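Every protein chain of the complex appears in place save one, which is left out.
After this line comes chain A, so read on.
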Amino acid sequence: METKSSSSSTNLVDQSVCPGDVILDLSNMTNQTIKLGGGLRQDCDAISVMKAGRLRFSKPNKYWVENSQKRYVPHAEDSVLGIVVDSRSDNFLVDIKGPALAFLPVLAFEGGTRRNIPRFEIGTLIYARVVKANPGMNPELACTDASGKAAEFGALKDGYMFECTTGLSRMLLSSPTCPVLDALGKKLSFEIAVGLNGRVWVSAASPQTTIVVANAIMNSETLSGAQQRIMVEKLLERIH
């Protein structure tokens, strides 16, 4: 969705917004392109909000609404963790916590041909990328990056997956590294995969480490950066 406009300043950036709020009036903006992300839509000359959350702006021209919820609304180019529900002749059906199951075409793997179709048991955990997310259609996934390389995508072996809110998974993926992951990473070694759909997979050599990491992450949702570090230190003291 692109619109021509000028002077794209709005005083609602980083504020809480509610459905129906008008954040931009396009009538006095000309000759500028703005890009709208999730939670916003265009009604003629007005850009209005569709979901409650915090309005974000990224230079030069991107706007979107961020919130935290337990259900995921698929969005193209998000990396997600899905669970295989069923396999059909040309698609795997994958649960990504969205309103509809996602399709993962059997050919959407690196070097995928009709001859080497991967086999996934029902219940396999898959790290994938959302390719298409059109309203009214099942979203489509792929286990390759945009250039067709496998790039870490694919089935995840062992480890432990837990569910969290979409807000927490976004926090874990933010840069600079989220304090809880930073503090844990200094003392423990573990692998982690964060899906924007509110699923996190953790794998470590010993089950104890996995459990500590998983619980530290789950506890960190409502804590500030300093509190997260203190919480991690306390947890680590207990296990050593």
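Methods note: a residue touches a chain if its C-beta (ideal position, glycine included) is under 8 Å from a C-beta of that chain, and two chains touch if they have at least 3 such contacts; residues count from 1.
The rule is short, and it goes like this: contacts and distances are computed from a predicted model.
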| Name the absent chain by its UniProt protein name; which of "MIP18 family-like domain-containing protein", "Centromere protein X", "Dolichol-phosphate mannosyltransferase subunit 3" or "Protein ECERIFERUM 7" is it? | "Protein ECERIFERUM 7"
| said: Looking at the full complex, which residue from A:28, A:58 or A:208 touches the chain that isn't shown here? | reply: A:208
| Touch criterion as defined above, residue of A:79, A:124, A:144 or A:228 at the omitted chain | A:124
| For the chain left off this view, which of A:85, A:151 or A:236 is in contact with it? | A:85
| query | So which bits of chain A touch the chain we can't see? | reply | 83, 85-86, 93, 95, 98-101, 121, 123-125, 138, 156-162, 201, 207-208, 210-212, 214-215
